[in-house]
Structure formats: C-alpha cells, structure tokens
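The complex appears here minus one protein chain, its other protein chains still in place.
Moving on to chain A:
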Amino acid sequence: MGSQGGWGQSKEFLDLVKSIGEARSKAEEDRIVLNEIEMLKRRINEPDIPKKKMKEYIIRLVYVEMLGHDASFGYIHAVKMTHDDSLLLKRTGYLAVTLFLNEDHDLIILIVNTIQKDLKSDNYLVVCAALTAVCKLINEETIPAVLPQVVELLGHQKEAVRKKAIMALHRFYQRSPSSVTHLISNFRKRLCDNDPGVMGATLCPLFDLISADVDSYKDLVTSFVSILKQVAERRLPKSYDYHQMPAPFIQIRLLKILALLGSGDKQASEHMYTVLGDIFRKCDSSSNIGNAVLYECICCVSSIHPSPKLLDSAAEVTSRFLKSDNHNLKYLGIDALRRLMKVNPDIAEEHQLAVIDCLEDPDDTLKRKTFELLFKMTKSTNVEVIVDRMIDYMISINDNHYKTEIASRCVELAEQFAPSNHWFIQTMNKVFEHAGDLVNVKVAHNLMRLIAEGFGDDDEGTDNQLRSSAVESYLRILSEPKLPSMFLQVICWVLGEYGTADGKFSASYITGKLCDVAEAHPSDDIVKAYAVTAIMKICAFEIAAGRKVELLPECQSLIDELSASHSTDLQQRAYELQAVLGLDGHAVESIMPADASCEDIEVDKSLSFLNSYVQQSLEKGAQPYIPENERSGILNISNFRNQDQHESSAHGLRFEAYELPKPSITLRTPAPAPAVSSTELVPISEPTYPKETNQAAKLSTVTDTGATELKLRLEGVQKKWGKPTYSTPVPSTSSSNLKTTNGVNQLGQATLSSHSRDVSYDSKRPQAEISPEKQKLAASLFGGSSSKPDKKPQSTSHKTSRLGNPASEKPQVATASAATTELAPQKTAPVQTPPPDLLDLGEPTVGDTIPSIDPFKQLEGLLGPPDVSSSTNSGTVSVTQPPDLMALYGDSSLSGVSSSISNLVPTNLDSMNLVSSSSSAADHGGSKVALSASLKKGPNPQDSLEKDSLARQLGVTPSIQNPNLFRDLLG
C-alpha cells in the first residue's frame, strides 16, 4: 500500500475506490459510480484543468468503465492526452484509448497521426507506447499509414522495440494477412536476431504462419531444431532461466512449431528425435514449468512421425502425470493420453484405473477432459458404459452449453455404436428427456426415421419389435411431467404411426393419450400439430381397417378448439382430420396408408394431370392462366410470399394493395433458399382446406383481372420455367391423388422419408467403422486373453447379431487384395470377444478392450474407402449425416409458413393451370385433394426447385443478378 502515495492519486480517488470497495450491494456500487460519472462529466469539461488532474480523471474514467459503466463522454479527452509531450501523460492517454476504443472507432483517425509521430520518436519508451497502441488500434485500413515505420523499427537498436515491432507486424498479419505478405521474410530474418528475446518473439508470428502453410517453412526445421538444442543445453544467458529451466517459454513455442512441421513428415521428424529425447531426459519434472515443457514434448511426439523410443518416453511421462496428486498434471495426463492414443491405442490400457479416477473426480474440468478422452476411445464394446456415464453426468450439470455438447456426443456415440435397438431407443429417450430442447432437431428426425425404417433390411419382425418397444416406452414416459417439446414431437409421431400397429393398445387409448399431450401443452403449437396429426393417423388406420371410429369427447373438443385456432396450420390439421373421419374406408386407406412413412412421395410439379380439366375450362371460355411475370405491372409474388411469412394472416387481400411498389424489395428478398422452401411447401398444404380454397378462388379472380391485357402464353412458360419433370407423363389422377393426400396429411413423414433416401448412403459409413473395429477388437483383445463368452461377430445368425455384424465381414471381401494379409490373423483370432458390458474399463483384467483399437487403426488406411462401399448392404443404425437441412427446416416449421403460403398458391405457381384449378377446387369440394399436385419427385427435387425459384426471381427483375443464368433461361 505504501506506494500509492507516490502515484499521485488524490484523496477523492482514494475515497471513491474505498467507497466502492465497501459497497454492500451492486445497487449501492452503481449509485456511487453514477455519482462519480456525473461529477467527472462536469469537471472534465471545465477549462484550465491542470494536467495532473486531467490524468487522474482519465484514470478514473478507465476505472469507471471497468466497473461496467459508460465513460464514452471522456474518450475525446483521452485521445487528446495522447498528444501530450509528457511521457507520463502520453502513456496514460495511450493506455486509456487502448482500453476504451476499438480499432474501428471514429476517434481513431485522431490518433493515427500521433502514433505516426511517436513511432519516429527518439525516446524508445515513446516508441514502445505507440507500438502498444498500434497493436490495439490499427485496423486494416490504417495499417498502411504506420506500416513503413513499424518495419523500420524492426532494425531498432533497442531489443525491446524490435520485439514489439515484430509483435505489431504479427498483429497486422492477424488483422489482414494480405497487407504484410511482402514482409514475411522479415520474420525469418529476425529469427537470427542477436537477442534471444527478439528471436523468441519471432516465434509467435512464425507459429501462425506455419499453421497456415506448413510446406513453405520446411526449410526452417533444422534451424528450429538447432535453436531448441541450444536452448535446452543452456547456451542462453542465465537470465533466461525461469525456475531453473532454460527459457521454457521459448522451448514450448519451438516444440509447438516442430509439432506442426513434423506432422506427417518422416524426414523432418527424424531431425527432431534427438533433441526431443534430450528434453525428455533432462527436463526437470518437479517444477510446474518443467512439466509444461514435458507436456509440450508429448504433444510434439504424438504429432510428428512416430518414433517408438520417444513414444515410450512420452508414455512414461504421461503415466507420471496421471499418477500425480496434482490436478493440473492429471488434466495434462488425460490430454496427453488422448493424443498418444491416436498414435498408439495400447497406451490407454494401463491407465484405465487412473482414467476412472479422473471420471470420479469432483473437478469438473478434469471430468470433462476425461469424457473427451472416453469419447475418443468409445467402441461398440464399451459404448454402453461410456454413454451411461455421460448421460449421468449430463443430468447432473446445469451448464446448458456443455449439456448440449455432451448430449450431442451421446447421440453420436449411440448412433455409431449402439449394441441393440432397444438400448438405442432407451438411450435416446434419456437424452431427450434431460436435454431435449438442447439437442439438434436433426437428432429427433433421425430417431423418427430410424424407428420408421428400422435398423436393418433383414427382418421386419425386429423392426416391429423395436417399434412396439418404442411405443411402450413412450406411453410410459408420457406420464412424466415437463417433457421437452422436441421429445413430445417424437413421441406423438411415433404413437401416431405405430401406436396401434401391434394391436396391444386400442386406438381410443392412444388417441386419449395424444389428446392429453395436446391439452397439456396449450402454448406449444408444434406439439399440438404433431398430436393432432397423430390422432388423424390413428383414426385413418382404424377406418381403413374397417373399424368404426368413435371420437372421444376430449378429442372432439380438441378438434373444435383447433379448428378455431389462431394458427392456420393447426386449423388446417383439424379440418383435415374431420375430413378424413367423413371418408369411407377405401378412400382413407389410399390417402393414409398404414406404415407408409418411408414411401417416397412423387411430386408432379407441373400439375399436368389437370391438363384436361384446364382444357375443358378453356373451351368453356375461362380465362387462361398467365404467369406472374407476364402480367402487367410485373407483380412480384415473392414479395407477397415474404410478407406473408411474416404476418401469416389475411393473405388474400394483399394482392392489390402491394402491387406496384414492390419490385424494389425483390432485391432484398433472400433469393433462392427461402423461396425454395416455400415453393416446396406450397402444394403440400393447399388442398384439403376448404376455407383456403375459397380464398384461393377469390384470389384467382383478382389475378385474372390483373392479367386481362395479356393473353395466354402457356407454351413459353412451360419451356422457360419447366424442369425436366414437366414433360413427364401425366400420372393417373387416382395415384397422384393418393400420394398427395398422404403428403398433405403427413407432412412430417413425407419430407422426412424422402430425405432419408438421400442420406442412407452416408448413414452407413459409421457402420463400416464398427465392423472392422469389432474384428480388431476380437482379434487383438481376445486372441490370447480372457474367458468372456462368445460374442456376436462369431455368431452365425444374422438376425441376432447386431447391426454391425453383417458389415463386419464385408470389408474383408471388398479389400481382399490389400488387406487379406493383415486381416487374416485377426479374422481367425476372434474366437472370443468380450460381452458388450463395458465395465471392463474398470476391471484391470479385461482391460485389453481399450487398446484393441490398434489393429483397427492399421486397418483404417487399408479399408478406408472400400468398406464404405462394401457396407452399403448392411443395416443402418446410425445416421451421422443429417438429412437435408432445408427439408428438415421446412418440415419442422411447417406450421405458419406452409399454410400462409398455400393461400398464395394460385399466383405463386408458375404452372399454367392454377387459376382454373383452384377455382375448380371450390366447386368440387370433394376432389380438392387432387389439386395439391406438386409434391416432390425425382432424384433431386431440391435442386430443381432451387433453380426454379431462382429463375423465377430473375425473371421478374432481370437486372439483379447472375446474367448468365438469365441468358440461359430466357434464351
């Protein structure tokens, strides 16, 4: 405390600090600070403030801002202070501006000049102060203003200045690499600086440069190695020792650089072996910093081309870390283990107990690091234990960020390594129950798809079993309070699809449950939508099966409530449900076939099946449809669409009001992507909704009048906008009828399922990994050791064997030529594999499980590409590749958007017949289903839709973008 007097703070400032220190509450503190700010505001603008006083005010401003209050009123004074001649004031000014301002602040312009001047100062301390400011305040645009001076300073006589100049250049490089590319050679030059401090500083930018581009710096390997050697041999002045270690920070940085340079480069790595070995031998492991160097050595050894001897040393150090009582060292040990495992999976084996200890440790950081390690060493044999642990931990923490992360890891592991379907479902249930709203939507969709498609292609029975077990567990879970919305959606969907499939539960029981769900979540429209759709499915299946459907009273009241809902989506679903209830068994079966969620839905985007109807109408004198862009006034519908996405109500009325002013907005319309999703949705939701159809009919008249000046140009339209699909033969009405309704009513499944096809290939990849892994596991682990019972890979029956098994044999076939030699011994070896009970992690005896990755690693290179292809026939558990995002998005958010868009259908769709077709919908209430023609079809509907919408946009306002595309389209 003795020094405070010497620093010239006034009593006022002391009092301020003291009173803030004594403040009992945040409110009290805030009050004091606000008073202070008031006072400063007043005083700082007084004329003739002594400089010393001013300096103190500035310091107080900094202090105030550190406490979280706005001190911007004083920034200008800090800027002015940098202009001062006095070093003290200048430094204070620089300090304040570096803390106050960011590089893009308006006031910077007032400082650049001063900085320029100061960089040329004779006083090196002024130069240093200016360099500090340069680091913080110079942005990409102002770099050229100071760059020449900074470069000049690289040759300054004071090493402190050279160091800082290098750092400043490094900062420029970080800000804008292009501004200093011509100066990079300077870094290399400074590496040879006489002063070790400057050399050490040079390593910072070099590290960045090398991480960005390793190859250009390979020539420096020998230099770095020799520097490291000299440092390690204590050739540097004694003053560079820190806790008896020679320049440890420089060593660490060099080791980091060598790790980069040696990675995957045998020749470069061989240069390093000696010096690394020396460091391992000499390094003092009793001090903190010594261990830091050792740890960095391990990182380096695990990254460069492996040397068995060094790996041994690294393993030894790692085990010392793990055995240490010091948590920091344990932490490093776990991390070192994770790194070494990549090179040599065997290493984890002897440390199982230590790993388990870390998992039990109260230290959260350590635990997380350990989970990271476990995540890396998970295999099908230990997945159950590891995932269980993870879930337990996930439940125990409150930190949402980490919860999300660990939940997604659980999901990933479960998808990749699930030993059984049942386990998978249970695991997913747990994850959803406890972190449901945190996990990615894709996970929920994957789960639904998995239940729908089943795990394998071999046995329908297993799939059914899976579904019934899912249904049962969901019915049980439903009784629990507070389930996450996402989980409820999955539950509703599954109950709707499969609730009555196995006949265990009656339709009324399931619908009752679904009603409960909807009632219990009055504010969650998505869950309600899922629930009501599920009810519809249940009813449809009942009707199709010839049974009479008696709606429960609560169900009826739910429908009534939803029909009057504010959400048009819910309304539509409710009306659809009512409509379905009124149909006979045959019709229902065709619109809502049981277990059809995996069927592809064909989309006839051109609505070509309506051609004859249109023809008829035209003959009767109806107005032809005129595409939107050919109408006078260039009415751009996408504007309306966007509009309506925001305010999804009262759509129809907008058309006229917004007509002309719109085109400018087109520029803002987010272009293809959103447009695609909406076009996608358009056809889907339009049809069965009587009310909307009425509106549509109304609209059609509007558009008609708008279009009267122009006459029919159907041909051109079709060519211009059409996709190949346009020319496909007209599907029979009945079939399209069926498909579309299915799509309409089962929005979720429809999109989902069609995507599942796309994904299936990718989804099999993880599978492929399992199989060789199991092999290797069997081979390497149980060739000689423990007596655990026989395991799946050996079992002959495919049905009982897990997903991975079918695949497990294939890679061998596929890669026969390359891999047979490798594989043969392993194949024969696995007579006994451990049971998938993972406790082995804890039991030293079974410990061999962990190292078993080894052969796998070896195989990986050989099997890589082939096993992907070979495994395609195997069943899929895991779906790593998420289905197309867009579709998912559309499908999850189907509520507002789709229904609002549907009103616009007549004008949106560029296909010719729409106007008349929608009016026909009004006429034939019963057949309206047929109109919703455009569902998806063909191999890549996404693509074509995207192009389509882009084209349409271009067509409307041709000047905006991509002239090429435009030329293509318009000839």
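Going forward, contacts are C-beta pairs under 8 Å (C-beta built on N, C-alpha and C of every residue); 3 or more make two chains touch, one makes a residue touch a chain; residues count from 1.
Heads up, the rule we're going with is that contacts and distances are computed from a predicted model.
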Per UniProt record, name of the chain withheld from view ["PTHB1 protein", "V-type proton ATPase subunit F", "Golgi pH regulator A" or "AP complex subunit sigma"]: "AP complex subunit sigma"
Hidden partner chain, touching residue among A:Tyr331, A:Phe541 or A:Phe609: A:Tyr331
Given A:Cys135, A:Leu359 or A:Met486, the one touching the chain that is not displayed: A:Cys135
Of A:Tyr242, A:Phe375 or A:Tyr509, the one touching the omitted chain in the full complex: A:Tyr242
Selected residue (touches chain absent from view) among A:Lys80, A:Arg188 or A:Lys342: A:Lys80
Option from A:Arg31, A:Lys52, A:Lys189 or A:Arg547 whose C-beta touches the chain left out: A:Lys52
Among A:Cys204, A:Ile395, A:Val441 or A:Leu618, residue touching the chain not depicted: A:Cys204
Chain A residues touching the omitted chain (full complex): 1-4, 7, 9, 13-14, 17, 20-21, 47-54, 59, 62-63, 65-71, 80, 83-89, 91-92, 95, 99, 102-103, 123, 125, 132, 135-136, 160, 163-164, 167-168, 170-171, 197, 201, 204, 207, 211, 239-240, 242-243, 248-249, 252, 256, 288-289, 291-292, 295-296, 327-328, 330-332, 361-366, 368-369, 399, 401-402
